[in-house]
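Supplied in structure tokens, the structure appears directly below.
Missing here is one protein chain; the remaining ones are kept as they sit in the complex.
Lettered A, B, C and D in written order, each chain numbered from 1.
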Amino acid sequence: LGAGVLKPTGLWAAPAKVKGPVKIGYQAIMSGTLAGYGEFHKMGVDMAVDEINKKGGIAGAKVVVEYRDSTLKAPEAIKNARYFVDSWGADFLGGVDSSGQALALAPVMKQLGKPIIITHAATEKLNEIEVFQKGIKEVFRISSPTYQDGNAAAFVAKDLPAMKWATISPKYEYGYTCWSMFKNTLAKLKPGVQFVAESWAPFGTTDFRAHINTILDAKPDGLYSVEWAGELISMMKQAGQAGLFNKIKHVMLPVGAAMDVLEGLGKEMPDNIWISGRYFFQYPKDKRNTAWVASFVKRWKHYPAYVSETGYSSIYAFKQAVEAAGSKDAKKVIAALEGMKMQSPAGERVFRKQDHQAVYTVPWGLTAADPKYPFKVMGKMVVIPAQDFFNRPPFKGPESMPPFKK
Amino acid sequence: MSEPLLRVENLSKAFGKVVTANGLNFELKAGELTSIIGPNGAGKSTLINVLSGSLSADGGRIFFEGQDITQLPIHRRVQRGLCRSFQVVNVFPHLSVFQNVEIPVLAVARRAHHFFRPVGGEAEVADMVRAVLERVGLAGQAQTPASALSHGDQRLLEVGIALAARPKLLFLDEPTAGMNPVERVDILQNIRRLSASGETTFVIVEHDMDVVFSLSDRVMVLHRGGLICDGPPDHVKGDGQVRECYLGEEVR
Amino acid sequence: MLESFVHVCLAGLSKGMFIWLVASGLTLIFGVLGVLNFAHGSFYMLGAYFCFSLLSHLGHNFWLGLILGPLFVCLVGYVVERYFLRYVYHIDLPYQLLLTFAFVLIFDDLVKVVWGAGSIGSPSVAGLSGSVRILGRLFPSYSLFIILVGPLVALGLWGLLEKTWAGRIIRAASSDREMASALGVRVPALFTAVFVFGTWLGAVGGGLAVPYVGLLTPGMGESIIIDAFVVAVIGGLGSLKGAFLGALIIGLLSSFGTRFLPTFDMFLTFILMAIVLLWRPQGFFGEEAAR
Amino acid sequence: MLLELNQVNTFYGTSHVLQDVSLQVEGAEVVALLGRNGVGKTTSLRSIMGLTPPASGSIRFHEEEIAPLPPYAKAKLGLAYMPDDLRIFPDLTCEENLEIAARLARRQGYWNKQRVMELFPVLEERRRQKGLNMSGGEKKMLSLGRALMSNPSLVLLDEPSEGLAPLIVKALVEAINTIREHGVTILLADQNLKFCRRVCDRGYIIEKGRIMHSGNMEEIWADEAVVKKYLAL
Partner (left out) sequence: MSRAGVYLIYGLAALALVAIGLFAGRFVLYLTMRVMLLAIFALGYNLLLGRTGLLSFGHGALYAAGAYGLGLFNLHVSHDPLLGLLVGVAFAALIALIIGFFCVRQTEIYFAMLTLAFGMMFFSLIWNLREVTGGDDGLIGISRAPLLGLPIGRDYQFYFLVLACFALAVWVIHRIRGSAFGLVLAGIRENHQRTSFAGIPVKNYRLAAFVVSGAFAGLAGSLATLLESNANPFSAHWSHSAEPVLVSLMGGLQTFSGPLVGSVIFVVLREVIERFTENWMLWFGVILLAIIMGLRGGVMGGLEKRLGRARAARPGGAS
């Protein structure tokens, strides 16, 4: 809270006032089975907007956010973006859950000439190809990409006594990419590991029994799964019923620390499962985060999901950039965002200049019961610094990929 | 002797235990107005279905103008000149009378596939359609939708559509079903006339014996899938078996 | 190897029976009313949500919830048939599709508004929450329960339609509404009843799905409805016997597909559907229509 | 009076098909509706049965007003209908088609499955055949049999003799006589004057939706002017 008290004085003093409201168009999935993600996005964004407006807005200008349902389909995402910019008059855009949508949006953002901060879609192609290679300056991402799910997992896995790994993962790019990153990195870190089975579940799978059988047949030591949202809940429940956790001791869920999953599974989430996400409310254990989580819980009667945090911070990122640029002019704001360092509930983030990817650290942890929470939280935590496992420009050849020589 | 128009060899068709054609053999000569009669369920409609291609035969062969058509699909048979009408009204209900007839005419004129030229521009086709409508007496109702015609007129249209395909051989399955006696005689006279003109050979299925016997050149009697009598009307009228299983003691 | 084979079979059976539970109502409604009811998935979803929300009021007694929850959905089904669907029976088939589709949109969003957008993890069922050991591997008791319930429902429906007069009257009315009414059938009421019954089947499927799938989400009906459609189609639209067999085949096929041909499991399902439609469009048990 | 129509008007959409139709049928009578194609015979029967409800007018059956009742209620009161297009339930077997009618009407009486099959022996042979696959004539008999199965006090027959072989038409004449002997009243619409003459007591002649003439069947038959005017040309 201390920082908050200090800030206004600085604000009134330094930057030039920005004209009119700062308009941010935010799209996320708000219908269908994943509509819960949209809700979580909105909780975080609304909080940021209310906080900022209460304290005088962005450089004196009010922030206004309009939401739209992205429906996960690329043409809808494009229509929304165009509506925001061309019809509603948005200065900045945010949101987007699906990788396909994010990739489809990139050239459109270039045409529209306004910056967007992606808060959920994880594909590394967005920063590596669209931004770095093709030079689309308008696209930024504040959430961690597939590096967290694939590379970081491998760093954790290398210290586990498991040599044979298998996966049940989504049957689409995200699943394939994460698994191959995991395999590549782990193979480099720990020669001799084997990858014995993979089972892919199409989007919307509710019955994982056949997949679980595939894995049990291969008798691996470790299971790696980037299933997420409701599908992860179903999978975990069904795996539990099939006794999978008795046979496979090391289970890694790169997006298992999502609040919908933890709350959905409740006590049925076994102990000692490795989970992570794009943010977890127990980390970092600093004052800023603790205060934020407390006020979030107070307002929404929910713990913040990772998209709540990324949504929240994306608004603050725009605020900081506008104030630094002294204007909401797109070019200036983009310039300000490039290389920008910001403090956020998730800790310090730096938007890498080359690929516009926010670099920050998210913990991995082992699930454990805690009487304070009606769901499992992280007991033992492992923190791998983001610099150690984020792919690096120029994103070509083995030197761009972890592990890096010091 | 010249090749008969239609020749059927050993034709058989059964539905489970119900035998509807039991090794039929017969020929049809061009220009001869033939009636098929027989008790209900004898297999008359089924025979027409098999000959016209709606159903496939279980065994036997069908020759049309000397060529084997047993395996040909319906539209091929129609293109060769073998067509039929239906026992129940079977027209294009929402199309106008004119269009109802236009479709087969387009097919005959090999214009049906013209997909870019307005159909109204096919003057020749329009003439042919009008000629058919004149013949069946529906010229005055050309623009009426078929569904708005009275039942009797729908039957006429039914015949008109069949005629429009310019068939050499035309099966009419109870063409006068549901018509009043006068119209019935009218339409059959009409058929008689058309038959006499020699363009089309008619085979009709009828239950009105007055009409059948006064009109036909030849009568075939079906019973349980077999041909029990075949010949000129007088011969058939006097046949004992036919009386017993179909006509009853007195002709009504 | 045997262990694996048996478990893949079991997984397939439970999946098949689960689809069957949903497809049965869909097939019944199509067979009798001739309506391809897209909203069936919504009834399934509503069944799940109603069962779930009753749980907390009924001392977490799953069975009580399963009995009472679908009754609410029946009410919804009643309104849909009585005040909407009834008026489009006589117009083009696509309009019926469209009408039921409109209800899908409405119900999906309503569920979101009423119960929240997030997914809800389901409670487990007392007595069936555990697993049994079959050939050295655990199999959920609840899945076994589903494998048993499926054939029971099939038997019940078959008996109802084939062996009772109610069934014959339903079949008669479905083929010729007007004539049935001239013989003394209150056709509109009968159709409402059948629709509500079909709705009830879907809702019960939803109630049973809660512990089976493990969670509730708005839009959860969409994934199952396509499977149910496939099953209804390959069984011969409107044929309950066929749908049952179809469900078994699809369940097993997808289970074995996932295990042995993982890249093409969806492809397999649809190729099977196409083959059946080309080879026997009337389904496994349909008779050859001659005219 | 068993059935009495008074000033009945019926429309299809905007076309006025029945115009002030009035007629009476006494118990145990056989009455014919005669007229050319499209004059409204079928529509009259359908209006009585409630399948195309009249817009105005009264229909009394057993001295009770039944015009506003839906068809199923009329069936329960003892009306039965054999439509011109037969309407056999295709999915049900011949036997089931018969049984279902008895089942639905719940009226006791002379007619039962056995008696109907005696009347039309073909039905006995086709017993287990699906309705879908019966021939036109077989369906006609079945449809008539089905109408009888409900033991109605009045049956409406639309074109009973059409499409039947002469032998069967003869059988039908006898059947209709048997039917009336057992106390069933018949109102039929048919084009076949000869047939009507042999089974009917009285007849009504319809023209363009109006009753133009009525009388004893023999009188009508003899009245050449009437026949010529309304039935022939």
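Before moving on, here are some points about what is shown:
What we mean here is this: a contact is a pair of C-beta atoms (placed from the backbone, for glycine too) under 8 Å apart; a residue touches a chain by one contact, two chains touch by 3 or more.
As the structure is a prediction and not an experimental result, all values here were calculated from the model.
In the full complex, the chain left out of view touches A, B, C. Of the listed residues B:19, B:131 or B:148, the one in contact with the hidden chain in the full complex is B:148. Annotation: of B:114, B:130, B:151 or B:237, B:114 touches the absent chain (contact as defined above).
Note on the undisplayed chain: of the listed residues B:5, B:83 or B:215, the one touching it is B:83. Within the full complex, the residue among C:71, C:105, C:132 or C:189 touching the omitted chain is C:105.
On the side of chain C, the interface with the absent chain consists of residues 36, 84, 87-88, 91-95, 97-99, 101-106, 108-110, 112-113, 226, 229-230, 233, 237, 263-264, 266-267, 270-271, 273-274, 277-278, 281, using the contact rule stated above. Residues of chain B that touch the chain left out of view are 52, 54, 73-76, 78-79, 83-84, 86, 90-96, 99, 102-104, 106-108, 111-120, 122, 125, 143-145, 147-148, 161-162, 164-165.
Mapped onto chain A, contacts with the missing chain fall at residues 30-31, 38, 67-69, 72-75, 78-79, 82-83, 86-87, 99-100, 103-104, 106-108, 111, 123, 125, 130, 134, 171-174, 176, 203.
Just so we're on the same page, only the chains that are shown with their structure count from here on.
Averaging Cα coordinates per chain places chain A and chain C 37 Å apart.
Centroid to centroid, with C-alpha atoms defining each point, chain A and chain D lie 76 Å apart.
Between chain B and chain C the centroid-to-centroid distance comes to 48 Å (mean Cα coordinates, whole Å). For chain B, residues touching at least two other chains, in rising order: 15. Residue positions 133 of chain D are each in touch with at least two other chains. Across the interface of their complex, chain D is touched by residues 15, 18, 37-42, 45, 87-88, 150-152, 174, 177-183, 207, 209, 245-248, 251-252 of chain B.
Within the complex, the chain D residues that touch chain C are 49, 51, 70-72, 75-76, 80-81, 83, 87, 89-92, 96-97, 99-101, 103-105, 130, 132-133, 146, 150. Of all residues in chain A, only 30-36, 38-40, 198-200, 202, 204-207, 209-211, 213-214, 216-217, 229-230, 233-234, 236-238, 241-243, 260, 263-266, 268 touch chain C in the complex they form.
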